[in-house]
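All protein chains but one are shown in place.
Then we have subunit A:
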Amino acid sequence: MKQDFPKGEIKSIKGRGFVIKGDDIDTDRIIPARFLKCVSFSALGEQVFADDRKELKGSHPFDLGQNKGANILIVNDNFGCGSSREHAPQALMRWGIRLIVGESFAEIFFGNCLALGIPCLTASKKEITKLQNLVDENPKQIWFFNLNDLTITNQKELIQLSLEEGAYKMLDSGKWDATSQLLDEGERIMKTVKSLPYLNNFNQ
């Protein structure tokens, strides 16, 4: 289990990749509800995809020896849909995932990942299929993700990725943990409070 969690600016990520195939993989599958019975995220890494792994008896990508230490996950469409549980990205992060590349991501999942410093990048179905095939063919090869030009490459093949501007800037500046920015605005928050009818006896 990797415990060196993301911090500061995230401009590049290097490592081995592996593939989880399928559209609409929901957060119930990433971390089944029974594992939410905890007051700390610390044990979640071992439980990622628990039920899928049990069903595949050791042949699930998260169990294969070749993927030990890999940190880039390649997924398909609408990954992370369903429940808002941050336990899902926490489980992935604590297992060792530092970058997710896929066709598309559910919104809350995307935001949760960003808040932990796990970039979620997208590419077309065609490009993702190509990347999945390349990764499957040679699981040992090292991939380089570069935030600056939004690419991932194994030095031979290069795949162009997409990321919305806000998320890009947050990763680039290291300000993906929003709390401090929000706390800066105490005065403006009070101004908003004073202008909201429902917090002021409906006097407008």
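Observations on the structure shown:
Criterion: a residue touches a chain if its C-beta (ideal position, glycine included) is under 8 Å from a C-beta of that chain, and two chains touch if they have at least 3 such contacts; residues count from 1.
By definition in this document, contacts and distances are computed from a predicted model.
Note on the omitted subunit: UniProt lists it as "3-isopropylmalate dehydratase large subunit", one of the names in "N,N'-diacetylchitobiose transport system permease protein", "3-isopropylmalate dehydratase large subunit", "PTS ascorbate transporter subunit IIB" or "Dehydrogenase".
By the touch rule set out above, subunit A reaches the unshown chain at residues 22-24, 26, 28-29, 32-34, 36-41, 51-52, 54-55, 77-78, 81-87, 89-90, 104, 106-108, 111-112, 115-116, 164-170, 173, 175, 177-179, 181-183, 185, 188-189, 192-193, 195-199, 201-204.
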